[in-house]
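This report refers to the structure that appears directly beneath it.
With one protein chain withheld, the remaining protein chains of the complex are depicted in position.
== chain A ==
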Amino acid sequence: MAPPPYGAGLAGILPPKPDGEEKKEEKVDYLNLPCPLPFEEIQREALMSLKPELFEGLRFDFTKGLNQKFSLSHSVFMGSLEVPSQSTETIKVPTAHYEFGANFLDPKLMLVGRVMTDGRLNARVKCDLTDNLTLKINAQLTHEPHYSQGMFNFDYKGTDYRAQFQIGNNAFYGANYIQSVTPNLSMGTEIFWLGHQRKSGIGFASRYNTDKMVGTLQVASTGIIALSYVQKVSEKVSLASDFMYNQMSREVTSSFGYDYMLRQCRLRGKIDSNGVVAAFLEERLNMGVNFLLSAEIDHSKKNYKFGFGMTVGE
């Protein structure tokens, strides 16, 4: 048994080392700010807590690793998918599909491909061209003509800023830039142009985060204002809330949710200003085996979605 560092007696006399003081004494070095999160991820914590992948039906995912870097995945889904509709009625389409996927994950190159039984291919490529420049390609290809989509992103990471340039099909061009202003605050802008519809837009976003909380604000010329706030109550619990105002359709939506990350499970629940209550549970039954339960209840639209599933593999 090793003796305590100070000796049993001294440990009671010496005052406990104050942790907070070390951080307060650091002077802010404005020339050495940390690199901010990418522009599309500033609302990451809020999205992770408030928008789990709710589904209706049966879902089974099996990932088989052949290698550290290479793995295959098989995924089965049987249930209803919601089709976005203009009227207040929700339209559900019962579907069943099998999806085969292959992933190759390297520090410098990531290739993810998923193909479904109806021939739809979902492809993602992420390639580090140099230390600071990354190319990302995201594509959904279908056999039906004119329904395929693709997007090329070039990301440049500087010391305390990030810039991104996007090119998409239908002559979509976009660019965004985000800069760390203080160690806790980062602000960014984005601009996009849709060629075929001759629409353009500009937006502004900012993110303030400390160890315990994250607050973000996003304003866009398309008439959308979005705010979100996430508070980390403890290591295992965080609470999130989000607010969105759409000026074009005069809609205001607000939601409040919780995220419990426990050892054996992860439980996320939320309630909406439209009266929608949702919950998502991932329970770890065994090493690599997860059991999923998803529920979403909307009394006003009479839309009840319950799903269950299982994920095997990493």
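Note that contacts are C-beta pairs under 8 Å (C-beta built on N, C-alpha and C of every residue); 3 or more make two chains touch, one makes a residue touch a chain; residues count from 1.
The rule we apply is simple: contacts and distances are computed from a predicted model.
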Among "ARVCF delta catenin family member b", "GATOR2 complex protein WDR24", "Organic solute carrier partner 1a" or "Mitochondrial import receptor subunit TOM7-1", UniProt-listed name of the chain not shown: "Mitochondrial import receptor subunit TOM7-1"
Checked against the full complex, the residue among A:148, A:200, A:231 or A:303 that touches the missing chain is A:148
Where A:81, A:123 or A:151 are the choices, the one touching the absent chain is A:123
Among A:111, A:181, A:194 or A:295, which residue is in contact with the omitted chain in the full complex? A:111
Pick from A:139, A:163, A:181 or A:293: which residue touches the chain that isn't shown? A:139
Considering the whole complex rather than only what is displayed, give the residues of chain A touching the chain that is not shown. 64, 66-67, 69-70, 72, 74, 100-104, 106, 111-113, 115, 119, 121, 123, 139, 141, 143, 148
